[in-house]
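Apart from one protein chain that is not included, each protein chain of the complex appears where it belongs.
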C-alpha cells in the first residue's frame, strides 16, 4: 500500500551522471528495455497473459520505437532536438518529460514528433500523451492551490521531478469507455462508464473503472490519469487525477491489435511480412481498474469538478497539435515511399506522378503550417506553462486527418496493385516459388526485385491497409466531431463581430 | 495434351434439366463447391500447397461468396436478377455467363453487382471479369473472322456455349507483370514480362509467362486469357487469347493475402475476428505459365496484333463499370454500417451524423448515376454485343474510387476509436477478460455489447483497415491514371469543338 | 376579358407550311423578333418602361439567343437535334415545345441544352422551363381528370397544341416570393407571399401575387404558371395553374440585371466590352399579378391541392436535369476558353495546364454522365409522359453546380490577371491609349493583341465575374439544399435495406 516510496529507489542507476555542471537523467534504450522487463504488469493479449513483453510479437516492436527515442538522447546530433534543460531540476532531460515554457519549446516538440515518426513510422504513445497532461496539470494544480489552498501543485511537481530524474516513460490515460454517449457520467445506468473514486482512506484513494484506447500503456513505467471531460458539481467522484506505476495492484491491461497486426501472431510470418518490421504495430491497451489504491502523494485532483473543464481545454489543444505533428511525419514517409515506388516501377518521370507528390505535400504542409500557427498564437499561464491556440490546433488536427487519408489514397494509387497483394517470406524463400516471384516481379531493371517487394510491404503498412495509421488519424487525439465543435464554438464568438461588419458595410442599422 | 475433350464430360451432372421448354443450366452452391474440390490445381499459399480449398482459411470464405451467387439463381425472388435466357443456347443461364445485347442487359449486370456486394461484402472476381472479356471476344472474333477469314468466332461461341451449359466459373486473366513500365513488351529485357506464344504445334500452342493480381483465379473452373494492352506489329507472339482449365498442366497459382487477411492464418482466430466472417477475404492469385499447352479449339487469337487494341478498348469500359458497380454496393454497406454504429454508440440523432450519411450517399450515387449514363450512351457492334460508353465508364470508375475512400473515412469517423482496436474471440471468451469487455464496452443500453463488438469488426473490415476494399478501389479495374488517360483522350477529341465555340463567341476569326 | 380568343388568330403567319405530308410549325428568328415587338408588355427596367425590347441593351442580346434557337430549326444539320414530330399534332415542331415520351426523347433535350449553351453561352430561359412544366401538367391533368372528372387534360392539350402550332415561346413561372421561409403559404402574415386565386367568375378566375426570378419572361409570348410547392388542404386558393399571354392586362414585369450586366447601360460601352457581346446577359424578371383575369380554357388547376406535390415532384427532376445540361455546355466553353487562353498566353504546352483541363473535364462529365443515368432510370406515366429519376437528377444537379464553380476557378487561374481588369473599347480606340495597349499586351507573338483582349473579356464573362453564370448554377433550378433534401429522402428509403445487410453480414439478429 505504500508502493509509491520504494519506487523512488527503483531506478537510481538510470541517472547517468556526466562531468560538468548539468546532470543528465537520460536512460539508454537498453536500460529502458531492462526496466520494462522488470515491471510486473498484469497484461493480456489474445486471451493469454504476456510474461515478457520484450519477446512478444505484438509488444516487442513497439518497445523498439520507444527505445529509439531513449537512444537518440545520447546521439550528439540529436541533443538539441530531443533533450533540454528541466525548468524544475536544471538537469538535462529527455524532451518527452519536458513541460512547455514558450512557443519555441512547443514547436520543438512538434518538430520532434515529425522527425521521430519519419524514423520509426510508429506511434510514440508510451511517452507522447503524458507530457501534455502534465503541462495541463502543472498549470491547473497551480490555479487550484491558489484558489482552494490545496497541496496539489507541490505534490505534482515532486512527482514530475521523479519522472524527469528517472527518465520514466509515462502513459497518459484520458479516454473513459463513456457508455451511453447521450448521457453525462452522473446519468449513466452503468455507473462504471467513467472512472471514479469509490473510497477515500487515510493513506489515499481507491479508484474503479476503465480507460480505453490508451496508447503505449503496457510499455510505459507509469500512468498519469485524468478525467476525459468537464464535469458538473454532482460528479465529484469522477473528478480525479493521479499517477500510478503500470504494475500497480488491481490494474489489468488488455492489449489490442487491429486486424493488420494479427499477422504478427502467424507462425512463420517474419521479416518484411510485417511492413514496418522493426518498429511497427500501433500499440494500445484497455485498462481496467479493480479498486486500485493510490497514495495521497500521487493524487493531483480529487473532487474539484470546477477545474476539470479547464484542465481538458488546456491540454486538448496541446495534444491535438502533437498528435497531428507525428501524422505529418507519416505523410513525409508516404511522400517518400510514393516517390520510391514510382522509381521502382519505372515511372518516376511521369508528369502526373510529380503533380500527385506536389499535391500530397500541399495538403500535408497546410496542416503543419497551421500547427505552427497554433503554437505561435498560444499563451502562457501564471504558472509559466505555455499552451497553443485552441482554434488553430483544432483546424490543424482536422486537416492532418484529411491530408493523411489523401496521402494514403495517393500512396496506393502510385504504388500499384501489388501493394494490396504481396507475398510472404514463406513464399519468397520457397525453392520453387521464390525464383518465380524474383523473375516475374522485376520492374525497373536497376532495382532488385526484393527491394521492390520490401517497399510494397512498407507502403501497404503506411497506406493504412497494413496498419491502422490512416484510421488512427480520424480517431486518435479526439474524433473530428470534437474539432468541429471547437471550430464552431470559436466561430460563434467571432460571428457577432463579422455580423456587425457586414451590417455596417451594407449601411444597415441593426 | 487432349484435356480439352474429356472436360466436356466432366461436369455433365451440373446441367439441371427441369420440365418446360427452357432448359436450365444452373448449378447450386453445393454443386459448385464439389466441382471446385475436384479440380487438381497446383496452388500455393504462404509457402505451402493447398490441397483442399474448401477447408483452407484463405480460400474457403471466398468460395462461399461465389456459392451464394450460384444459390441465388435458384431463388425465385432472384430469378429475374441473376438469370436470363442465353442468346446462344436459348437456355436459362446464370447472369455471370451472359453476354450483353443491349443497355438493359448491361444495367442489369450493374444492379446485380451492387446487390451481391451488399449481400456478401466481397469481390465476385471468380466470375466477374470473364463475362466482360467474353463480350469483347465475341465481338472482336466476329470482326477478325470477317476481315481475315479466321475461325475464331465459331470456336469462341462453341467454348462459351460449354461455359453456359455447364454453368462454369471462369476467371478473367488480363494483367501481365509488365516489367519495366517505360518499355513495350517487345522492348523488355526480361522477355517474360508479358505472356506470349513460345511454340506452335499441330494440336495447339505453347504459352509462357505470368498473369498477376487475378481475382478469384483458384476458385474458378476455367481461365479466359487475353493481352493486357494493344500491341505493335512486332509483337505477334504476345497477341494471344485462349481458355484453359484452371488445373491445366504447367500452371502454378500462388495465392495472395493482404496483411489484414493474414489473420485467417492465426491459430485460435475465429468467428467475428475476421470482420466479414462468412465471405470475407479478397481473393487473388499470381499465375505462372510454364510452357502451358492450349489446343486449337480453345485459342481465340494468335498473332492478330491489329485487333488487340480494339479488344482492350471494348472490354475496358465494361469492366470499369462492373467493378465500380460492386463498389457502390460496398458503399451501401458502409452507409448502413455507419448508421448502425451511430445507433449503437447512442448518437443516431446527431445532426452531423445525418449530414455525413447524406454526403456519403451523394458521393456514392454520383458514381452510380454516371455508370448508368455510360450504359445508356453505349453502342451495339455488328456481332450484336453491347458496350458502354468509354468516357462515362472511366469518369464513373474514378469517382467510384474517390467515393469509397471518402465513405471509408466517414465510416471510421462515425464508428469511433474502437474500430481500430477490437478484441479477439480469445479475449472475449476468456473467463476474466470477457466480463470486463462485456461490462465496459456497453454503450447504447438497448444494444448487447456483443453486437456492438461485431459491428465494429465489420466496420473495420469495410473501411479497409480490416481488408483492402478501399485500396482495391484504387487499383482494381485499372489504376486511376488509366481513367485520366481516357478522360484526357476524350477531351482532346472534343477540345477543338469547344475551342471553335469560344472563338466564335468572342468574335475571333481563327 | 376574352383576350384568349383573338390570340388564336394573332400569329397565324408563323405557321410555315411546307410541301409533303408533315406540316411544319417553325418560326424563324426574324419572325420571332417581330412577334416579340408586337407584344404590349408592361415591362420596366432600371426605373423606366421598356418600349421596344429589340433595341433595349438589356433585353436585345437575350432575344438574339432565343432567335438563334428558332433559326437552327431551319438548319438541315440541326433538324434532328432541335425539331421532332409532335405527339399531339403529328406536325414537325421545335423541340422546346415537345413533351417527353421516352428516355431518348429526354436525352435529346439534354444534348440540345448542352449544344445551345455552347453556341450562345446564355440561358435559354424563355423556352426552357415551360416544356418541363407542360410535361408535368400533361401527366397530372390526366390523373386529375381520371380521379376527379375535371376537364383539365383536354383543356391543357388544346392549349399546348396552340403553343406547338404557333411555335410560341412560353415562360415557365414557378417561384413565389415565399415571404417567411419558416411558414407555409396559409400561415404567412403577408398573404401575398404566394400567388393565389382571389376571385372566381363565370368566365374565369382572378389571380393576385407575384412570381420571381423568372428566366426569359419578357421575351416569351406566353406564361405557364404553377405552384412552387406542395400544398395542404387549407391552401386551396394557392393550388392554381394556368396560362396567359405575357401582355395580359394586370401583369407588370420588372426586369433584373446583376451587377456585371449594368455595364450594358453605360453610355459608350460597346462591342467586346460586354464579354458575350451578341447573346450575353442572363435575363429574368419579377412578375407582379395585379388581379389578373384568366379565362377557364386556360386554367389547368384551381384548388386541387392534393395534386400539387405530385406536379412539383414530377417536373422538378426534369428541370434539374435540363438546367444542369446547359451548365455542361457552359463548362465546355470554359474548357475551350481556358485552352485558348493558355495558347494566347504562350503556355499551352505546360504540364499543369493539361492536368487542369483534364480535371475540369472529369468534374464536368461526372455531372453529365449522372444526368444521362437519371434519364435512363426514368419512368413513363399512364398519360405517356416520360420523367427522369429523381435521385440521379438531384445528384447530377448538385455536381453540375460544384463543377461549374470549379471550372470558373480554373478558368480564372489559367487566364491570368488580365481577366479581371480588361480595358474598354473607349480605351482601345483612343488615339494614344490604343497603341499602348496594343503594344504592351501582346503575348504569344502569333496572336493579335486584339484577340487576346477579346478572349479575356469572354473568359471574364464565362467565369462569372462578368456575368452570374457561376452563381446561377447555385440557385437556378433550386438551391442545393433542395437537392440535399431529395438525396436525403432517397437515402432514408434505402437505409433500412443497407442496415439489414450489415446486420446480416455481422451476424447480428436485429
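Which chain is which? They are A, B and C, in the order written, and residues in each are numbered from 1.
What we mean here is this: a residue touches a chain if its C-beta (ideal position, glycine included) is under 8 Å from a C-beta of that chain, and two chains touch if they have at least 3 such contacts.
Keep in mind that what you see is a predicted model, and the values were worked out from it rather than measured.
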{"item": "Option from C:28, C:89, C:256 or C:450 whose C-beta touches the chain left out", "value": "C:256"}
{"item": "Touching residue (missing chain; options A:112, A:140, A:231 or A:272)", "value": "A:272"}
{"item": "Residues in chain A touching the chain absent from view", "value": "103, 107, 118-121, 272, 276-279, 332-333, 335-337, 339-340, 354, 357-358, 361-362, 365-366, 368-377, 391-392, 395-396, 398-399, 451, 454-455, 457-458, 462, 484, 487-488, 490-491, 494-495, 497-508"}
{"item": "Touch residues of chain B, complete complex, unshown partner", "value": "351-352, 354-355"}
{"item": "Interface residues of chain C (partner: the chain not displayed)", "value": "44, 46-48, 175, 177-183, 189-190, 192-193, 210, 212-213, 252, 254, 256-260, 262-263, 265-269, 273, 275, 282, 284, 286, 288, 345-347, 350, 352, 402, 405, 408-409, 412-413, 416-424, 426-427, 429-430, 432-433, 436-437, 439-445, 460-461, 463-468, 470-472, 474-476, 479-481, 484"}
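Just so it is clear, only the chains that are shown with their structure count from here on.
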{"item": "Self-contact between copies chain A and chain B, residue sets same or different by half", "value": "same"}
{"item": "Separation of mean Cα positions, chain C and chain A [Å, integer]", "value": "55"}
{"item": "CA centroid of chain B to CA centroid of chain C, Å", "value": "42"}
{"item": "Chain C, residues touching no fewer than two other chains", "value": "354"}
